[in-house]
Every structure is written in structure tokens, then in C-alpha cells.
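For this depiction, one protein chain was excluded, whereas all remaining protein chains were kept in their positions.
And now, subunit A:
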Amino acid sequence: MQSSTFAPWEDPDAKPLIRFKNVTKRFGEFTAIDNLTLDIFEREFFALLGPSGCGKTTMMRMLAGFETATEGVIELAGQDIAPVPPNKRAVNMMFQSYALFPHLSVWDNIAFGLRRDSKSKDEIKARVEEMLRLVRLEKFAHRKPHQISGGQRQRVALARSLAKAPKLLLLDEPLGALDKKLRQDTQFELMDIQEKTGTTFVIVTHDQEEAMTVASRVAVMDQGQLMQVATPDRIYETPNSVYVADFIGDVNIIEGRATPEGEDGYHIDWAEGQPALTAKSSAKFDKGQKCHLAIRPEKVAISAERPADAANAVQGRVHDIAYLGNLSTYYVELADGSIIKAQTSNTRRISRRSFTWEDTVWLSWTATAGVLLAN
């Protein structure tokens, strides 16, 4: 999104706002965060993505001050934050469980943090009302948390964490309970707030589309480790491992053996009786090395005839069709029984689509469509 102009992570002189240096966090025997090193820069909108239990919340809690790293150092603006208690950190967190105070009204929940700083009554009132407007809860200001819906509670939690305009805002799955429309609105609202206030956001999400929409950079985690940290488009287009490719979006993984050919081209032998595939890769593979070709379904074209100039073409039979409204995904079964997904946009009405179940079709893609991965 902003990556063309805003990319401090590419600047070797840029000072990160947050720096994890070889941070390990253990709970007893269990390692939740495993020797993790990461820089997050000021004004970034940083998304943490990963399966349940991979340590996202633990990272947030270490930043907020509720957990201390077992090993390693976490710096905030160049300062080791280990000795700073949570209430002294310019960090606010929106809890995964919301943690709204049940004995206080929505209004008082949002005002709670403001009252801790010696602010005047009028200032607090103005700020709370601004926050209520932002999350569209003006009408619910005097209700108690148990008198509003789950999505409304989530918005109260969001408003409460935003109210103090912290330097760093930690959002642990902030939008999970919202419906799609409100979620998108809130996403844009968050991006807007971020641009206006210059706050640095770290957001945990299970929704990769959300991560793609809002984030300046995305970190994909697994079992306490960072698998890849990059801008959303790079994560999507050039994942560095099968794990990342598989985690983000839909993907076809074809396993084979590489044979170098020319400058950066490779032949991939992948199945008995099938022609070798060709792919370009900047990563180096030895002759006969095992490799995985990852291709996004939307980069695979489907046609009745073999396209004359295609670098890669395989024949198969339509096994299943998933109709997604704007898109259709065709599950095409090859002669060896493996399935390759191809996605096309539905520009015509469904009754007039060209292929149906059991049709024999050709799948084709270019040499640069896929990414060649070692593991």
C-alpha cells in the first residue's frame, strides 16, 4: 500500500521503534517464542499472522509488559523495556478477550485510561465522545458491557485502547467479531487513524485478507518462530517457503526435481509420463535437487485447447467447481490423480460458463507464474 514511499525497513540507518533481539519466552518446559529477532518501525502497521498457539498473543504481552522475555532483549525506542512496568509504557493493548470493566459503563470504560493522566474533565469528555463517534457507539454510551452485543463490545475495547493515543498500539484480533461490512469499514478507519496519528500498530489477525489490506508488513509465524517478514505483496507473490505459501491464500504445490537450464531457468520433473515443467527462479537449485513449485490458482489459465505458446501446459478433467460469486475455482484432476486448482473471474453468467464437470481441459501458466521453493 504505502510501500513505494514508506519503507524504513529497507533503510539500514533507520532506527526501529521496537526491536526484538534473540528473544525467547518459555513457559516451564514449553517454548512459546523461539529466539526471535525482529524490528518494527515507527508509523508501521505491522500484522502478525499465524496458526492458533504460535505465540502471537505472547509477543503482544511481552510488548505490553505482562510477560518478560526468558532470554534476549526487547527495546522500545532504543530502551530496554524489561524494567518498565506496564502502566509506565506508552503502549496500549486491545485484549483478545476485550477485558472490559463489567462494573463501568461504555463511557467510563473508554474514559478509564484518560482519567489516569491528569486531564481536565472537558478534555476527557471531548476525547471520549470523539472515540464513541469513531466506533459508532454514541447511543450505547451509558450501557454496561453485558448489555451490548459482542461486536459492540469489541468496538468499545478498540475505542478504549485508542483513547490515550499511545505511541504503540497492540491489537489482538481486534475485528474478529465484526461482520464483513463493519470489519472493512473499521479496517479503513484503523488505517485512517494510523495515518492521522502516526501511531505504530501491531495487529494480530487470523484473517489474512485483513492483514493484506491494512498492513505495511506482515509477519507469518509458526511455533514461536518467524517464517517470513515482508510486505503483503511480497508475502503473496514471493513466499520463502511452502509453509508461507500455503498459509497465505490458496496455492498449488507441485513437488519435483529441478534441473538448471540457462541463466535462471529450471526444468522440473514432477510426475511419470508428464512433460517437465519450466520455471524461473532467482534462488539456486542443484541438479536433481528436490523442489516445490508454488502457483496461485488465479495464475493458472484454463482452456479447452492446448494454448500454442504456453510454457507449461497439462491436461486434466474437471473434478469439481467451487462457485464463489465473483470467482470460480476449478479443481482439475490430472492423469496421475493429483488435483490442480485454477481460478477464473466470472465475467459471464453462470449458465453460460465454458466448462462443466467431467470436461477435459488444459491448464497452462507461464514460466514466471510460480515460485520455486526448496522447502
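Quick notes
What we mean here is this: a contact is a pair of C-beta atoms (placed from the backbone, for glycine too) under 8 Å apart; a residue touches a chain by one contact, two chains touch by 3 or more; residues count from 1.
Basically, contacts and distances are computed from a predicted model.
For the chain that does not appear here, its UniProt entry gives the protein name "ABC transporter permease subunit", which is one of "Cell division protein FtsX", "LLM class flavin-dependent oxidoreductase", "ABC transporter permease subunit" or "Benzoyl-CoA 2,3-dioxygenase component B".
Among A:113, A:239 or A:297, only A:113 touches the chain left out of the display.
Only one of the listed residues, A:19, A:56, A:127 or A:164, touches the absent chain: A:164. Here the missing chain is touched by one residue of A:64, A:81 or A:171, and it is A:64. Counting over the whole complex, subunit A has residues 64-66, 85-87, 91-93, 95, 97, 99-103, 112-113, 116-117, 146, 160, 164 touching the chain that is not drawn.
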